[in-house]
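Data block below; observations after.
What you see is the complex with one protein chain gone and the rest in place.
Then we have subunit A:
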Amino acid sequence: MKGTNLGEFEELVLLTIAALINEAYSVAICDELSDHTGRSVKLGVVHSVLNRLEEKGLVKSELGEATKARGGKRKRFYQLTMQGKAALVNAKSMRDQLWARIPSLAWKKM
């Protein structure tokens, strides 16, 4: 069913949020993704994915403290919700099951 499954990019964003713990806001997520995946990630795309994840209830967000750096604008920090965590675990276990099904002999032949 659409909506419950995670897209590839959505999964990456969720993982990044989890990895960044308390520092997960849009620009940081964007940088982290660029560093680790090696592709150039556009801020606009990250924004719309975060927005979508929040609509699905996989993440929640709150505004942080105002700082001087961003022209006085506050950052919006993201955190995984329970559903978000469940979705990640679910995705991982699904993959692990599939990996386990590949016989090691067949794998080497390829």
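By definition in this document, a residue touches a chain if its C-beta (ideal position, glycine included) is under 8 Å from a C-beta of that chain, and two chains touch if they have at least 3 such contacts; residues count from 1.
The definition used in the following text is that contacts and distances are computed from a predicted model.
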{"item": "Protein that the absent chain corresponds to, by UniProt name, given \"ABC transporter permease\", \"Aspartyl/glutamyl-tRNA(Asn/Gln) amidotransferase subunit C\", \"Glycine cleavage H-protein\" or \"Small-conductance mechanosensitive channel\"", "value": "\"ABC transporter permease\""}
{"item": "Of A:5, A:37, A:51 or A:93, the residue in touch with the unshown chain", "value": "A:51"}
{"item": "From A:63, A:86 or A:102, residue that would touch the chain that is not displayed", "value": "A:63"}
{"item": "Touching residues (missing chain, whole complex) on subunit A", "value": "25-27, 42-44, 47-48, 51-52, 63, 69-71, 73-76"}
